Each structure stands twice: as C-alpha cells, then as structure tokens.
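Written out below as structure tokens is the structure these notes cover.
Complex shown without one protein chain; remaining protein chains in place.
For subunit A:
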Amino acid sequence: MQFMLLFSRQGKLRLQKWYVPLSDKEKKKITRELVQTVLARKPKMCSFLEWRDLKVVYKRYASLYFCCAIEEQDNELITLEIIHRYVELLDKYFGSVCELDIIFNFEKAYFILDEFLLGGEAQETSKKNVLKAIEQADLLQENIDFQMRLFAGVMVPNMASESSGLFQN
C-alpha cells in the first residue's frame, strides 16, 4: 500500500498515513485531487478506480470514506478486506465507533493502524492479537503516568526497571 486516507463526506481529512516519501506539497495535492475524485462518485459505483498510475480502493462507512492506494500487483479485493478489518478494530476498541471518536482520539486511531499495518502491509492477521497488543501498550502508557503522579518530584526512573518482568513475553 502506498497510502491510506480517511475523509468525511465534506472532504475533511480525518487520518492520513503515507508509506512513500513525498513532500508536504505533493501530499496535499494528491489528497485534494483524490478526495475530489472519490467524492464525485455515485453510491452504486465500483469500489475500484484507476487514478494516475495507481489503483485506488475505497469504501464508505457511514460518514467516512476509507481510501487506499495500492500498487499494480496488489489484490484489490483483499484490500477491501483490510479496510474492513481496520474498521472492525476501531469498532472493537472504541465500542461502536463513529466519526467523532476518530476526530477526538486521532492519535489512538493511528496507534491502532500502526499495530495492524506496518510499512503498508498487514502485520497481524488475527484481530484478537492486534487488540491485545494495543491494550498492553495503553496499559504501559497509563502505568508510567500513574507512577509519575505517585513519584512526582523524584527523578524519573529508568524505563528498563519499570517494565522488567511485567510485559515481556
């Protein structure tokens, strides 16, 4: 996958993940054009379109468009499944996810995406495992904060000693 975009029906960007190096200007241009193209399509049309030299796979879930740009050799139908899997993960994590969840917790949406896709490819095919990993990472984050509050004023302890034993597999 080259990039993934999430945008609303009004064309507002909610998430963008780029797996290819492009300048900010180029990214903005691509985003603008692609958003326009996808929003112009009618509801019953095909989920695949050819855009520039890429294949674009998009799917609409409620008010959000999930749009992925894949390469020539990639399987479009499995990309649809990848998009669906990501939505399922968000749904499980936020509990009946809606666009607002993604707006106000955008960094969490990114963390979940990064636990599911890596470098543009799926890294974990089991839904359960992805959710477990996120949960543990969130716990790790909270734990540190909790400990920070407890030991306010004291030197920040070394990460290694904090995490020893608790989270290693």
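One rule holds for everything that comes next: a contact is a pair of C-beta atoms (placed from the backbone, for glycine too) under 8 Å apart; a residue touches a chain by one contact, two chains touch by 3 or more; residues count from 1.
Convention: contacts and distances are computed from a predicted model.
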I want to check something: the complex is missing a chain, and I'd like its UniProt protein name from "AP-1 complex subunit gamma", "Beta-hexosaminidase subunit beta", "Cell cycle checkpoint control protein RAD9A" or "RNA polymerase II subunit A C-terminal domain phosphatase SSU72". "AP-1 complex subunit gamma"
Interface with the unshown chain - residue positions in subunit A: 13-19, 21-23, 28, 42, 44-50, 73, 75-78, 80-82, 85, 103-104, 106-107, 110-111, 114-115, 118-119, 121-129, 133, 136-137, 140-141, 144-145, 148, 156, 158-160, 163-164, 167-169
